[in-house]
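What you see is the complex with one protein chain gone and the rest in place.
Chain IDs A, B and C follow the sequence of writing; residue 1 opens each chain.
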Amino acid sequence: MTEATILQIVQIIFVLFAAPLLSGYIQMLRALLQNRRPAGLWQPYRDLWRLFHKESLVFTDASWLFSFTPYLIFAALLLAAGIIPILATGLPLAPAADIIALVGLFALARVFQVLAAMDTGTPFATLGAHREMLIAGLAEPALLAALFTASLLSRSTSLSMIVIHLEQLRFALHPSMVFAAAAFFMVLLAENARIPVDNPATHLELTMIHEAMLLEYSGRHLALMEWGSMIKLLLYLAIGVALFLPWGIAPVSNVVALLITVGILILKFVFAGLLLALVETLLAKLRLFRAPEFMATAFLLGVIGMLSYFMLGA
Amino acid sequence: MLENIHVALWGVAILKFLAALLLLLAFAMLAQRRLLTLINLLAWQGAVLAIGTGLIAFMTNQSELWFSAALTLGLKALLIPVVLRRLLRRLKVRGDVEAILNIPLTLLAGIVLVIFAFSLSQPLSNLSSTVTRGMVGIALAAVLLAFLMMITRRKAISQVVGFLAMDNGLFFTATSATLGMPMIVELGIALDALIGFVILGVFFFQMRDTFDSMDLQHLEKIREE
Amino acid sequence: MNPLPLNLALLALLLWLTLGIGGFALAGWSRIVSRLIFLVTALNGLLLTMAGFLALQSTPDLFKIGGPIPVFPWSFRLDPLSGFFLILLGLLAAAVSIFSGSYFQSLPVPALRRLMLQYHSFLVGMGLVLLADNAFTFLVAWEVMALASYFLVVTEHEEPGNQRAGFLYLLIAHLGALAILLGFTILAGPMILQGGAFSAMLHSTLSPFWASAAFLLTFFGFAAKAGLLPVHIWLPEAHPVAPAPVSALMSGAMLQMAFYGMLRVDFLFLHQEATWWGLFILIIGLASALFGVLFAAAQTDMKRLLAYSSMENMGLIMVALGLALVFHSYGLNALAALALMAALYHALNHAFFKGLLFLGSGSVLHATGTVSMSRLGGLIRSMPQTAFFMLIGVLAIAGLPPLNGFVSEWLLLQAFLLSPALPQGTLSAVLPLAASGVVLTLALSAYAIIKFYGIVFLGQAREILHPHESGIWERSAMALLALLCVTLGFIPGIVINLLHPVLHELIGQSLAPQTGIWLTPISAQRASYSPLLFILGMILALGLSVFLVSRFFGRPLRRVKVWSCGFPLHNSNMQDSPAGFTQPLLRIFAPVYQAQRAPAADPKQWVLQIGEPTYRLVYRPLGRAALWISGQMLRLQQGRITTYLLYSFLTLLILLAVWR
Partner (left out) sequence: MMIYLVLACTLLGIPLLAIWGSERWGAWLFIVINALTLLAILALSARVLQSGSFTAGDDQFMVDDLNMLLVLVDGVVGLGAAFYSRSYMVHEIIHWSLTPGRMRLYHAMFQTFLSTMLLALLTNNMGILWVALEGATLSTVLLVSLFHTAEGLEAAWKYFILCGVGLAMALFGTIMLYFAAQRTLGDGADALLWTHLDAIRHQLQPQIMAIAFIFILVGYGTKVGLVPLHNWLPDAHAGGPSSVSAVLSGLLLNVALYAVLRAKVLTDGALGTIFAGRLLMGFGLLSLLVASFTMLRQRDVKRLFAYSSIEHMGIATFAFGIGSPIAIFAGLLHMIGHSLTKSSVFFSVGLSVQSVGSREIQRIHGIMKINPFLGWAFMLGVLFILGMPPSSLFLSEFLIIISTLQSQPWLIPMLLLGMGVAFAAIFPRLQAMVFGSIPQNAIRTSTIGNIPAFIQLTLVVLLCVFIPLILVQWIQHAASLLQ
């Protein structure tokens, strides 16, 4: 039990500090692919550090929501980091929430971000807010459709259980899971404000969604937000990995197994990051009103996944 | 119910003749254009009715029928027609009655009605063993003809005449078909007829005050649209 | 047989009636009296709740008193099912009455008089609906409920709009009542002549045709009250015009009366269901939910928005109910229990958070004098506590963990994920799609409700209205409801254990008893959720991050003017208008909305008009047809006396001819 608890804490801390590295890695890959000179793997750490030391400004009549939100988002993502089986399944926090609750958790974070944005009452923030709600609103069904496929397959909605079950029948190819994976990946792009749905790097008002909501933030608040989004990206990748490349996630056990797991995990992340970077380089940003079509495609894929589960029994 | 047949033989013959006469008069009224003649015909109907009632009174020697015969004569044959003529003069109503349906068609419809009435009353008259077989049919025919006349006339007075003619038909049914209704009932009927007639008179004057005319189209204002 | 709960409930209702009459009599004297009366009313609501709780444990008891005709008794009964809804009614009524005490104190005396009477008879009507044990009593109570609420809806009867709303409302309610009456008549058979005792309808063995007829009739009748497509039109009309506490009661409690009726009829009376009933309800429910949420997102009037969202929530409840019926019809009672639990739980949740939101909008109306979102904004600064309670309601209705809305959503989705157990292949394949439809609804409802909160409470004020924080009574009422939302969110296991008797009564089986902090409806492997652990982790992480950040980087905050990309001029009109916030949806779902632009009074402006498609598709044609027929009828009465004579002449001849 204590071992499990330790493992739990280890996992959270791992996520916490690996997240900037991951996004640094992806930024580096994108730079290389677009043959620019990369800023280096550690750039995100430097950014966060600098932001934390800046003083953070709050607009005059900001409500408590505004300065409370960054912490809440951060906390929500930490909790999520504890729930998702990244290093190991069957962690003590795992049964606290299944995939549905997990999606709910992300939704909670998003809702607060939107509320905070609307609190500022600036045109860009509110614009970003309703765009974000729209994208999320369309993404959620797709996401759950993808996740449902997995949970139908493994007769459970608890991530650990899914992972364990999927791991047992490793290398048995599931057509349904292929579709689900595709759907999930598209949702991942949307939810983490990546091209083609959104562009984290831009500050061009007309196109931005996620960034628009952060405009009023500065200093440590901004740092928390940014860090949060890095963690979110990592978590999504972790979920994807857990669902679609489950093998190698050990049940709570000795340290050796753990190290192996970490090794495998890092390999998976490297691969996933590469994929992400490639996609982001090859695709172009969509117009906002194309995004629904994008989401619809994702939803469709998820649904086909479910149907094929029922039709092919796998 | 009718024990002394030898009286009945000719009595019934006359009764039937009177019935036919009634029907004929009804037809005549249907065909008639001029109001005054119409009223005369009404008076004749009243007379026929009175005679019929008297005849039955004589045949079945129900004493109170005599009374009702006298009542009929006084009311239907004399009083009402006279008053109506007076009204006509007092109210200066134009003599002619413009019918909605032209006369030949009306008569045709009337004939159809008579046939219908007979066919309707056929089983009844077979049922009844009394002298009155067939009377019901004629009475019904008279009533229906009067009804038809009310439908086809445009002047208020002619409608009243039709109404009274219908009353005659009913009265004939009451007396000759059933050989006399209970006295109180007949009294009541007569009373109502009288009051009704009085009220009509009142009406006519009101009408003349309001529209100074007896035409019905003044009385066709209230409608849904 | 335990007579206590029923007597308690009847006592409470009697007390309410007397309070109403007392209020009618005393309203003139002073505000205090009415205030006091409302407080007693609230306490009485708690009494009713207690009766409900007792009823959950005890075996039901019967109570008859002589009715209009000796064979037509007024008969009452209190079983767990009624008990559950009594709890709902009691708690909501308590909170709303606390609120009303101060909300109505500015009313002129005559209006207050009438209101006291109508308000209380509305409560009594709802209570009687739950206690009624024969068709006759039920229908009388049903109509009383409708009438009382009608009078409440038209309280401000000067505006013609309100009259229209009232008419639509009462008309549909009346038609619904007729349909219910027919349904009961079919169900009870000859027993209807004894007033149609519910005991006579139990497990009625009807031929499939008549069973389906009864089902459809009763469903239509109750749907008319529940505001499902397409008989929902009264709902968005009536809710906004009623005073806020009344809307809270209507939306929170009265709509659930329809749900109660469906449960009683579909599970207890119509014993052997056909599968398509469940599917039928499910489809209607899903359609209503999507329709409701789409139009909720498009509204610019706070209460209209909430009304449409009520429609959406009823739709979700119907989805759960339909799913339960489907499972039940295949004998999968365990799964039916799960779906039904979701429905019941959501009914409870909706009562509380929707009540909370309506009360809140009432406070906003009092503070600012308007509920039109395009004039509001930034209220969180002037009425922070109201804003806080509203936030809880908003998070709850958006179905976010760890609040109560999420629990029912979670249960519902779990139920959907069990559909592979169905023997019928295509059915089990299609149902998960419905699940994703539900998810879409929830996501969009989050969209709508965020708009609601963000536009009204956040951002800059769009007009200068000098709002003020709402009164202590109003706030405490909202606090109570918020507390209920939180509680239902945190300890679902306990609540579910409480509700077992209801499920037992309905389908003879219930979920496995929940243990400790865990919510595991089927099995721990299958799915588990622990709000307490969840919130604990949340608080821990939150505290940690706050502590560390402020410990190491805790420089004081600096207040500055809002930046907004450095635009020089920045005023409140530059933020999203309520219509603007919905613009993406309007664009995506344009065919559904059929929105039209119309020039506004200000030539520089446009107003966006969003009509009810059901008017265009259903009601206008119906109305035109009826008017056409009546036009034909009017021709009968065309004024010529000779024609009239002809009518009777022909009638006579035809009758004679036909008889021959």
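Methods note: a contact is a pair of C-beta atoms (placed from the backbone, for glycine too) under 8 Å apart; a residue touches a chain by one contact, two chains touch by 3 or more.
Values in this document were obtained by computation on a predicted structure and should not be read as measured data.
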{"item": "Chains on display which the left-out chain touches in the complete complex", "value": "B, C"}
{"item": "Among B:Leu23, B:Ala57 or B:Met150, residue touching the chain not depicted", "value": "B:Met150"}
{"item": "Which residue of C:Leu4, C:Leu17, C:Leu43 or C:Leu182 touches the chain not shown here", "value": "C:Leu182"}
{"item": "In chain B, positions touching the absent partner", "value": "1, 62, 120, 123-124, 127-128, 136, 140, 143, 147, 150, 156, 159, 163, 166-167, 170, 173-174, 177-185, 188-189, 191-192, 195-196, 199-200, 202-203, 206-207, 209-211, 218-222, 224"}
{"item": "Positions on chain C where the hidden chain makes contact", "value": "66-70, 72, 110, 136, 139-140, 143-144, 147, 154, 157-158, 160, 163-164, 166-167, 170-171, 174-175, 178, 181-182, 185-186, 190, 192-193, 626-627, 629-631, 633-634, 636-637, 641, 644-645, 647-648, 651-652, 655-656, 659"}
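The working rule: only the chains that are shown with their structure count from here on.
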{"item": "Overall pattern in which the protein chains touch one another (line/ring/star/complete/other)", "value": "line"}
{"item": "Taking each chain's C-alpha mean as its centre, the one farthest from chain B", "value": "A"}
{"item": "Chain A-chain C separation of Cα centroids, rounded to whole Å", "value": "36"}
{"item": "Distance between the centres, which are taken as Cα means, of chain B and chain A, whole angstrom", "value": "102"}
{"item": "Interfacial residue positions of chain C with respect to chain B in the complex", "value": "634-642, 645-646, 649, 653, 656-657, 660"}
{"item": "Residue numbers on chain B that touch chain C, as the complex places them", "value": "100, 116, 119-120, 147-148, 150-154, 159, 216, 219-225"}
{"item": "Of chain C, residues touching chain A in the complex", "value": "377-378, 380-381, 384, 387, 391, 395, 398-401, 406, 409-410, 413-414, 417, 420, 425, 428-429, 432-433, 435-437, 439-440, 442-444, 446-447, 450-451, 453-455, 458-460, 518, 524-530, 533-534, 537-538, 541-542, 544-546, 549, 552-553, 555-565, 567, 570, 572, 574-576, 580-585, 587-588"}
